[in-house]
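One chain of protein is taken out of this complex; the other chains stay put.
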Amino acid sequence: MFRVTKAPLDVPRLLRAVGDPRAGATVVFLGTTRRENAGRAVVRLEYEAYASMATAEMRRLAAAAARRWPLRKVAIVHRIGPVPVGEASVAVVVSAGHRAEAFAACHWLIDRVKEIVPIWKKEHFRGGEAWIGLQRAAAARRRAARRGRR
Amino acid sequence: MFRVTKAPLDVPRLLRAVGDPRAGATVVFLGTTRRENAGRAVVRLEYEAYASMATAEMRRLAAAAARRWPLRKVAIVHRIGPVPVGEASVAVVVSAGHRAEAFAACHWLIDRVKEIVPIWKKEHFRGGEAWIGLQRAAAARRRAARRGRR
Amino acid sequence: MRVRLRFFAVLRERLGPGGERSVAAGTTVGALWDALVAERPELGAVRVRYAVNERYVERGHPLADRDEVAFFPPVSGGG
Partner (left out) sequence: MRVRLRFFAVLRERLGPGGERSVAAGTTVGALWDALVAERPELGAVRVRYAVNERYVERGHPLADRDEVAFFPPVSGGG
């Protein structure tokens, strides 16, 4: 199961999607926006996706993980639209024969999802709003500039 | 939440138990007995616990993990009694500010649960039954004896 | 030849969701972006990534007729 959805994440459904009689281990990652982010009181979040490419990238990442580790099944789902603070916006679920692979693949997948899958977060906080990717890129440029000056 | 229970594991309830507004990451491990284990067709499993010590050890492990990583909340639940093949027998759930800690602590906790928490598995397979800890210990002794002979 | 443009996140807010555009044969995705920036110089401040037909590409990727060309800032999904 690879999708972007406006609905709250349904973890039991995701677990059924990765169910497999040869799976001894299932690892689930859920990402949630914290109420405080970088010192700002986050009120609301909104996610936008390039939906068709996002699900295509999720499938490609799952296929890459399955080449790297012996996995049974993978599911990746990301919410889009408004997400209340405290509710999960992304789930990565991996089943495998053994737990070391399930942990390693799940961790690798969420790292790659955050780098690669075309989804953007806009934070609405007290006093404003900001697209998060831009900010991170600007912060990275500022850090690079400071390093350059030393 | 730290308990042994005869009921199927209720993952949504475990997620609510570790919910925390400062948690940005939640990692869930579910352990399931595979239909095939060491070449035997497993028909049924039965878990027995020293229940009061098991929950005490779960609490001690969670406290040790919270000293080692900055975590928000931990829940550990293990089924006892008969467990159908394909249903999870153990859940370890960790919430934390960031994902690296949540993954590391969850992995560490399930490793320690398997080593330390006083729960025993009896496998009923086609043609017999066996307590699993004994067997592992016997296999380890045989491996050690073979190494000794080389 | 004609390509379909798609913009996301802050670029969608500034440029709209996209549309059709004519480009000369052999135009690269980077040259197309430079043409867009020439029309709207404030876009020059945005660090942009390129995708063609739902796959990431580099600036030098040559466009083909009917390609779907997406421009967007660094991604920030994942919770």
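A few remarks follow.
Every chain is named by a letter (A, B and C) in the order it is written, and numbering of its residues begins at 1.
The criterion applied here is as follows: a contact is a pair of C-beta atoms (placed from the backbone, for glycine too) under 8 Å apart; a residue touches a chain by one contact, two chains touch by 3 or more.
Model, not experiment: these values are computed from the prediction.
Across the entire complex, the residue among A:A25, A:A104 or A:V117 in touch with the chain not shown is A:A25. Screening B:V28, B:V94 or B:V113 for touch with the missing chain picks out B:V113. Residues of chain B in contact with the chain left out of this view: 30-33, 47-50, 52-54, 56, 78, 88-90, 110, 113-122, 131-134, 136-137.
What we mean here is this: only the chains that are shown with their structure count from here on.
Each chain gets a centre from the mean of its Cα atoms; the one farthest from the centre of chain C is B. Here the chain at the heart of the shown protein, by mean C-alpha position, is A. A separation of 24 Å divides the Cα centre of chain A from that of chain C. Annotation for chain B: residues touching 2 or more other chains are 24-25. Within chain C, the positions touching two or more other chains are listed as 79.
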